[in-house]
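With one protein chain withheld, the remaining protein chains of the complex are depicted in position.
Labels for the chains are A, B, C, D, E, F and G, by order of writing; each one numbers its residues from 1.
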Amino acid sequence: MELNVYLSGEIHTDWREQIIKGCQSYDLNIVFCSANTDHDTSDSAGDILGAEQQSFWRDHKSAKVNAIRTKTLIERCDIAIIRFGDKYKQWNAAFDAGYCAALSKPYITLHREDIVHPLKEVDAAAHAWATTPMQVVETLKYLASK
Amino acid sequence: MELNVYLSGEIHTDWREQIIKGCQSYDLNIVFCSANTDHDTSDSAGDILGAEQQSFWRDHKSAKVNAIRTKTLIERCDIAIIRFGDKYKQWNAAFDAGYCAALSKPYITLHREDIVHPLKEVDAAAHAWATTPMQVVETLKYLASK
Amino acid sequence: MELNVYLSGEIHTDWREQIIKGCQSYDLNIVFCSANTDHDTSDSAGDILGAEQQSFWRDHKSAKVNAIRTKTLIERCDIAIIRFGDKYKQWNAAFDAGYCAALSKPYITLHREDIVHPLKEVDAAAHAWATTPMQVVETLKYLASK
Amino acid sequence: MELNVYLSGEIHTDWREQIIKGCQSYDLNIVFCSANTDHDTSDSAGDILGAEQQSFWRDHKSAKVNAIRTKTLIERCDIAIIRFGDKYKQWNAAFDAGYCAALSKPYITLHREDIVHPLKEVDAAAHAWATTPMQVVETLKYLASK
Amino acid sequence: MELNVYLSGEIHTDWREQIIKGCQSYDLNIVFCSANTDHDTSDSAGDILGAEQQSFWRDHKSAKVNAIRTKTLIERCDIAIIRFGDKYKQWNAAFDAGYCAALSKPYITLHREDIVHPLKEVDAAAHAWATTPMQVVETLKYLASK
Amino acid sequence: MELNVYLSGEIHTDWREQIIKGCQSYDLNIVFCSANTDHDTSDSAGDILGAEQQSFWRDHKSAKVNAIRTKTLIERCDIAIIRFGDKYKQWNAAFDAGYCAALSKPYITLHREDIVHPLKEVDAAAHAWATTPMQVVETLKYLASK
Amino acid sequence: MELNVYLSGEIHTDWREQIIKGCQSYDLNIVFCSANTDHDTSDSAGDILGAEQQSFWRDHKSAKVNAIRTKTLIERCDIAIIRFGDKYKQWNAAFDAGYCAALSKPYITLHREDIVHPLKEVDAAAHAWATTPMQVVETLKYLASK
Partner (left out) sequence: MELNVYLSGEIHTDWREQIIKGCQSYDLNIVFCSANTDHDTSDSAGDILGAEQQSFWRDHKSAKVNAIRTKTLIERCDIAIIRFGDKYKQWNAAFDAGYCAALSKPYITLHREDIVHPLKEVDAAAHAWATTPMQVVETLKYLASK
């Protein structure tokens, strides 16, 4: 079963690479995609269309340019993996989860046990919760097999 | 213009009451609704259906019961107000924002300026950003006026 | 919060009445609806349009007339309660659950613990599982409260 | 005409193989897919994400992982074949039928005549009812020709 | 159960009145609606917006004005009754049936047995076929009863 | 037939009042609604949420606040009347027409004959074209009559 | 521009072949599809699943099997050509037109001028009306050209 998997959330650890390599080592029929995960080019995406003086509008412009990409990828994907790291708010990850839920697009959350309580609404709409990238790999292997 | 407004997010300050009272003082034709904002009964909503030993499943059960209410209210509303406070993660607020965005349901965010950067994706899909409950009241007054 | 609740499934015990009376005793703002629960008139619904000799077509005609009602009620409802009794196949209850799931309409299953395993797919898409009508009443009371 | 066919339901006889081989013998342009039909790995799908002590939650976790696959396949397919065997409840098959009906996805039921009455609601929303795998093969041949 | 019923098709006999009076005599909770059934004002609906010299464009203009009404009513209704009389082509009735089918809106056809064969595709997507207005009344009575 | 009619476009002449009064004189069952048609408060709608220095962002903020209203009203209405005056670009009117077309919401254009050619795409997706407010009144009278 | 074109309606003349050959002679990037146009195998499609004694149910069964094909093809196509011949009722063609209209799928009608009046509702929802297969070919050539 061919799958298109969207990797959403935290950009400070190598969880994306671990999942992609893990799936490659099993030779699974999966295409992965992501938002731009480079912090600087992501924050400055809107500068292409002219510099902004106020930080709100600079963020706004960049976020809307990035949204063209994320919106398109989420709508195309079969499954999203939504990662919450130990630091930072990662409201965009929760936003993506809500977006998936409203579209009836299944997603798997990936986070440590100590944030289970504040993430309960996000986990409640998920199809699965994983604590390690390898669990995600094994789940995708299970889903994509045959 | 009659409006149905859903108030999502932070439950530790009285921002909901300020908005509701402000709109009442203008005699606006607005019906407000919310998730259960009582922390304890919200966390224990699933206990009605039997106690759970593990905190993950207790949270899961309660969150899914609460989701029946929030999902129904979001789908019924015309506008959502999404509030991010100074403390706590409030991933559920970001989740609600993503849910609204995917349904093309307009929402207004309500938060201080110092969290503009981490909320840029959530604000980018919003129709407006307010910093005080009174700004929300004035915006609703503007929208609901004949 | 006003709720429209569809009661689906088993017709041989008084679980519908228990739920309706329980909610009335709490004076909840809930409208209940159901398929025709009278076995004989339900099976002969199609006879209005002419008798059939073959049982397959008699069943087919009646089921399609009844589907006009159930389809309309499911699409109108906010929540469905899906009841599986101890006897009979009750495939129509599972069919209604699948119909709700595809429409993103939340439902609560109501069944004994001993059929948890064969109902796992139906429960997995549910927002809650109750074992007694009173648990359903308490859950609806929680949801419908202001 | 290329068709994508989802095979849902009973896993204890070889009806899937009969349909697939029958269609291959006619060289039809059909891609078949299914849920995981291996009983043990299906029941333990959730164990990948950590063991559960309570059977309800073990079933729940596994069923939600499996639902990622079935939901995706049903939404991708052109036609579903829904099989009800002589034993077991097979509520998941009826659930899939309801899911297809709500999505306006055509399905063909496959079952013996003696369960026509309890399956009348499921058959009423079907586009056809077959009693043998070979009838399904001939119907698919008819549909996929030219 | 309150129902909104759209009456589509033939305008040369009093079948609409028979159904409406029959339902009134049972005091059913049903609202009926129809396209404009007056032949002359229907054909000249577009003349309000200026006369046309060519009959194709006169028909086109009138039909589009009338479509505002029929489209709105079909989308609002719960059930459509689609009537095919003995004379005339009544392609608009078949068009309405197709429109309902694509929207998953249930409809009942009303026609004599001698045109069963040419109407087989229209009947196949219907939830019921009646041969007399009184059968429609009895079916609506059955559906609308508490 | 009760109708909800959205009046979109030009704000410099009294076409809205002519239509509303004309319909009132016929005592039609029609509710009318509009965007804010007061030029100054419309342009400054975003100022409620804080002043902007750059005209682009001021316009942007105001337009998004106004869009909450127009989007909600268009989605609620049964018919839109889209008015193009003799002056100004009125791209918002054409935008509303495209929005209606994509939602399959019928609309009637109201403009003089001399701009038929540049409006051909907008008129092609309309259900009718009127040149005077009184033609709109007569068309609405025709549509809303029992 | 690659196009998928569905050819619906009359099966007694060679209009399908004329259109297909005409487009082939221009080497257009168009894939054509149709319902089964062989009258006998179409009428007996349901016999695969067992013979029926009553003509209504035989027609019903066959029409539902054929609907699996037509429904799938209409939902896949970019444009439908709906042909009304000089004889026969062709209610299925009008049904397909209504189905397309409700899905916002553009279609071109193909019929002689003498039936413009009874087809006015079907033509009103069409994007074009042609009187000869060659006009359809030229229109498709225009649309499919780079």
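Observations
Methods note: a contact is a pair of C-beta atoms (placed from the backbone, for glycine too) under 8 Å apart; a residue touches a chain by one contact, two chains touch by 3 or more.
In this text, all values refer to a predicted model and were calculated from it rather than measured experimentally.
Of the options A:5, A:23, A:65 or A:81, the residue whose C-beta touches the omitted chain is A:65. Although one chain is not drawn, its touching partners on chain F can still be listed: residues 55-56, 59-60, 62-64, 66-67, 70, 84, 88-103, 113, 115-125, 129. In the full complex, chain G touches the hidden chain at residues 1, 3, 78-79, 104, 106, 108, 127-131, 135, 138-139, 142-143, 145.
Take chain A: the residues that touch the chain left off the picture are 33, 36, 41, 45-46, 48-50, 61, 64-65, 67-69, 71-73.
Basically, only the chains that are shown with their structure count from here on.
Its interface matching that of C-D in over half of the contact pairs by residue number, E-G stands out among B-F, E-G or E-F.
Chain geometry summary: the mean Cα position of chain C and that of chain E are 31 Å apart. For chain A, residues touching at least two other chains, in rising order: 104, 129.
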